[in-house]
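Below you'll find the structure, written out as structure tokens, and then a few comments.
A single protein chain has been removed from this complex, and every other one stays in its place.
Labels run A and B following the written order; every chain starts at residue 1.
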Amino acid sequence: MSEPIREKPLTKNFSPGEAPFDLKQYESGGGYQAVRKAMTEMAPEDVTGVVKEANLRGRGGAGFPTGMKWSFVPMGDRAPKRKYLVANADEMEPGTFKDRLLLEGDPHQFIEGMILAAYAIQADVAYIFLRWAYKKAEALLGKAIAEAYEAGYLGKNILGSGYNLELYLHTSAGRYICGEETALMNALEGKRPIPRTKPPFPQTSGLWGKPTIVQNVETLCNVPHIVANGADWYKSLSYSGNGGTKLFGASGKIKRPAIWELPLGTPMRELLEEHAGGMQDGLKFRGVLPGGASTDFLVEEHLDLPMDYEPVMEAGSRLGTGTMVILDDKTCPVGMIRNLELFFTRESCGFCTPCRDGIPWTHRLLDAIETGDGKPEDIDNLDFIINTITRMLGRTFCAFAPGAVEPLQSGLKYFRDDFEQHIGEKRCPYAS
Amino acid sequence: MATIYIDNKPFEVADDQNLLQAVLSLGLNLPYFCWHPALGSVGACRQCAIKQFRDEEDSRGKIVMACMTPVNSKSLIPPLNETRISVDDEEAEHFRESVIEWLMVNHPHDCPVCDEGGSCHLQDMTVMTGHNYRRYRFKKRTHRNQYLGPFINHEMNRCIACYRCVRFYRDYGGGDDLSVMASRGEVYFGRFEDGVLESEFSGNLVEVCPTGVFTDKTYKEHYTRKWDLQTAPSICLHCSLGCNTIPGERYGEIRTILSRYNGEVNGYFLCDRGRFGYGFVNSGRRIRQPLIRNDAGGLESSTPEAVGDKLASFLSNGAKMIGIGSPRASLEANFALRTLVGADRFYNGMSADDSRLVASAIRILQEGPARTPTLREVESADAVFVLGEDLTNTAPRLDLAVKQSVRRKPIERAAMLRIPEWDDASVRELVQDEKGPFFIATPNPTKLDNIATQTYRATPDDLARLGFAVAHALDPAAPSVTDLPDDVAQLADSIAQALKESKRPLVISGTSCASEAVMRAAANVAWALCQDERAGEVYFVVPECNSTGVRLMAERDVDAAIEAVQANEADTVIVLENDLYRRAAGTSVDTLLDTAEHVIAIDHQTHRTTEKAEAVLPAGTFAESDGTFVSSEGRAQRFYQVFVSNGDEQESWRWLQELMGAAGQLEAPAWENLDDITAGLAQAYPIFEAIPKIAPPAGFRVVGQKIPRQSPRHSGRTSVLADVNVSEPKPPADSDSPFSFSMEGYTGAPPSALISRFWSPGWNSPQAINKFQIEVGGHLHGGDPGRRLIEPSDDAKPEYLNDVPASFKPRDGELLIMPLYHIFGSDELSILAPAVAERSPQPYLALNPNAAASLQVRDGEVVEITLDGVAQRLPAKISPELPEGTAGLPVGLPGLCGVTLPAWSRVKK
Partner (left out) sequence: MLTEEERREIEEEFEHFDYKQAVSVDALKIVQKHRGWVSDESIKDIAELLEMSPAELDGVATFYNLIYRKPVGKHVILLCDSVSCWVMGCDRMRAHFTKRLGIDFGETSEDNEFTLLPMQCLGTCDHAPAMMIDETLHRDLDEDKIDGIIERYKG
């Protein structure tokens, strides 16, 4: 593992406790230079090219290579007349709070990333799909968008390049599933936000049947830096071949829950022990959801894993959003998993059977076990549901239900004794 | 074609399908819910899981949904070299069983009290997957049900959220008052608030819903299990389209009607008039015994023998008989009447207008190059021009077909993006609400207007002028129209342009405007399109289920019959299944009935004509008779007796044969069964040559056996008449058809014209239809039933039709009263069904705002009109789009006069 250069491009403009940079401040720190560079020196394909070369992978959870995604968009004269870029700012994955930070910390960086991505695919319209609860971000974005229009970074004939882009801010009205990119498109269309099937992929038939790219906030924030500084520089920010830094975070009963920008591949132990300051006094580490509620638990033995796509995958989980939720030894794992499955029960869109009817059953079972009403066969029934839905894609309509299975299946694997104890004692042993 | 391997066996299948279609078309079993052959795939239920392998080496495979996976695996991302799947794979089987178990988590185990029990797709699939033990031990979610009107019952707890109802109702049927609400395990399918489902196709929910959420409310009122219904193949008689139906009877009542799949005609679907209009069969207005006029002048019940004697006295000594046939009676009944009275004394029973117009339709189709499409073919038209017909109300199932055709053109884009057509949600997403070219020119607003490219409101004369102008724009050799206003000329050009640019243009017209000019204009458009290899098509909607058939038999109409009686050429009139007051002005009919010495009516319902007859013979309805109708497509189709009634009713042709005896006709044909008459028909009319061949003859047997009208599970064998008697009666004999009135007989799949129920082992719901099709959603094995009698002649190159009418001139002080049609109300028989009557409007006079203003009437205020010399007072209804100088009167509603519309009338406050 090569030692990365230590830079923090994404958070470099952050000034905790103060208002984020306005347009002038942002520009004076080199902001919008990437847009200027792209519009004057680069063809759209060049922007896609450098992002591809930089090995930027999506930060929204699935980790799909970003440049590759853009390269599927039809380009040139024969491409459909309208194309869309959508920024996914619907962050609702439990335990995840990184996009909020980026939106509140440096809205112009995010908008610049959107302009570049839109330019790369020659989108005419871009939407920010923002969750309702991010009120502060909503206000800051509103202001930043107005400034960007004013300065000619948005609108007609941007910086004299002949390229036009309209950017609109849309705020949603709740529901986690809206973050799934195809459900998000239905939501933007004002329809019921249930996911869509793939293929056809949004790149060819997305919003209103037109080519569309949906990209996570953090992913987009990386783009200006890649365009400005090049692929090699970007790759050298990380420990691995996947380029860049990552916003890692942790919550739970640790000393300093927070977000840190660090090289991709930073070991989990370093995050927990150095940056988060370790567990709160009197508590021991028991397990961790490495990337949000829909990732598998990892435990003590995984602490030295580099937090990067492949290693976490190999350990049986997913990097997900890179924001960790920590389970300590005084918190009931059954209760925690029950909480997670309640979330998934409530948030299921209701379209496909395994998710709509299978996940709530797990919640009922967990609830029974946690409240002392568990039966020995309940564990078999949990196993049955998990083993049937599985974390594999394709059995359910979208990736929601496999995500819901992940913490449950790994929880049963690592904390099985706890389940049995609950059932045996007909009570929650953690209850005081 | 493509080769696919299913459980290591190779099969050849059509390669534009998905794997579920392919597997089912091969006759294999694979459970599913959200998929429907007519609705395509959305992948919601996850029930059709199979295992897919990369190649022969791959032993692990991956679970995929068959309905969402193309047969052609090169179109997968990433592509595979071959299509290799397993249906029997253990993991796939387990997954399917689990899906059922999840669906059952909230499903009430209320099969014993559920109307769907025994014809339930969910039951079938549950058995198929082997799920039989309930592990879920918690409370189920419950819902509140809604009142949805007289047709449909709602029981939401049974819902398994397959989404088929909303996909049919909204996406396919164009309805917008049923939708899915809420989310997660609480999804709810219903209306925004309690109320009548507005779609004219709501009844299909009964068959589309795989469980008992949406059931037939009329059936519920006299419910019996599916397996206790006696059924036979039938034809809907409530409009001219000839949809195929399966009526079900028990204890002498028709209890429900299901769609009988015909791949060329109605496919899976019926309209609500056809499905719920059966009540007239059970109605209190039925004539059950012969009636004879007594000395006091009243009609009294009699016996067949007594009436026979009486009629013999009328008919024997040289009575000058004429026979008035009927467009709602079978060819056979009409032919029997013709045989009784003689060809030159047989009248077709239609109004003068209808007779002339239907003749015009037949002539255009026979003499011109344009073919009439089947309903399935209508669905693939890519540009449609409707001239003069309010399809939703005059030919409802055609409305549903046209709703599919407007999607043809936009869907072409899907192919470019390699989105298969069965991938329904993706196609709809791509297409959005884009519609192909669709033009509607009618006197009054129609329910299809909202999907039309452009609409045009005008009187029939001006509609005809538009049509002629379109034809002229397509081919300058067609007659031109002078003095067209600019906007109309422009419209004509854009219609012509759109039709010209399409691959399969279709013109739809018909008789409901009562304008031959409109139909001739439509003919010109279609003929002008029949050039450069393009096949222009034209569909003419005609008034009734056998209008085409009876018009092919005779030219003379009811007016001619009235003249004959007035001229004293006839003194005895035999009226077959016909209320003459619906055919001619009341005063003229009065004259006929009063002048004639003897009037004998044969019918199943009491109406004004039977009330005036001297003798009335009780006819069987469609459900108690066999016969043939010729639809507006020109398709001759056989319907079969469903049950034998307890009363004296019999087929009209049997009565007529008895009358021949009574009349002492020595040369009367010795008809023993229906085949004998159809043979006679074929001999008498070259055009009916094929009639005996449209269905197997009465002597037809499969492995020596008749085909049972009762299911093999018909319960209470010895007590089929348990309401009367518990001893087992001898089943009635049936000399007319290969069917038996029992459960005895051949239980396999019969020839397509003889399918009396869709059932196959393990498939008790209507989804069993799959097992009868060559390819799911395609044609029936052995070909779809019926024969088309009318095809264009190959080298037809007729002169364009002329007579462009002059532009409509409003009159001072009078309005042209136009006929307005109502799906629920305008048809004579269906309105006798209480549920349909509940949906029919009260009589009214439609006025446009200007006319209303000049009369100083507001909506609902009463106005008076005079038609056929009769004044009637009606509430006004303001209808914004009616052409200036006209008003509209609903056709056929009980209590309304005015059968010779359009007609001028003064309108007073």
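Criterion: contacts are C-beta pairs under 8 Å (C-beta built on N, C-alpha and C of every residue); 3 or more make two chains touch, one makes a residue touch a chain.
Model, not experiment: these values are computed from the prediction.
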Touched by the hidden chain, restricted to displayed chains: A, B
Candidates A:L319, A:M336 or A:C352 - the one touching the absent chain: A:M336
Of B:D176, B:E412, B:E728 or B:E799, the residue in touch with the unshown chain: B:D176
Positions on subunit A contacted by the hidden chain, ascending: 82, 91-97, 99-100, 127, 131-136, 168, 170-176, 187-193, 208, 249-253, 257-259, 289, 293, 323, 325-328, 331, 335-336, 339-340, 342-343, 346-347, 349
Positions on subunit B contacted by the hidden chain, ascending: 170, 176-183, 188, 191-193, 432
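By our rule, only the chains that are shown with their structure count from here on.
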Touching residues on subunit A, where the partner in the complex is subunit B: 175, 192, 196-197, 199-201, 204-205, 208-209, 345-354, 356-358, 360-361, 364, 368, 377, 381, 384-385, 388, 392, 394-397
Of all residues in subunit B, those that touch subunit A in their complex: 42-47, 49, 62-65, 68, 77, 94-95, 98-99, 102-103, 105-106, 135-136, 138, 160-161, 163, 180, 182-187, 417-419, 423, 425-426, 429-432
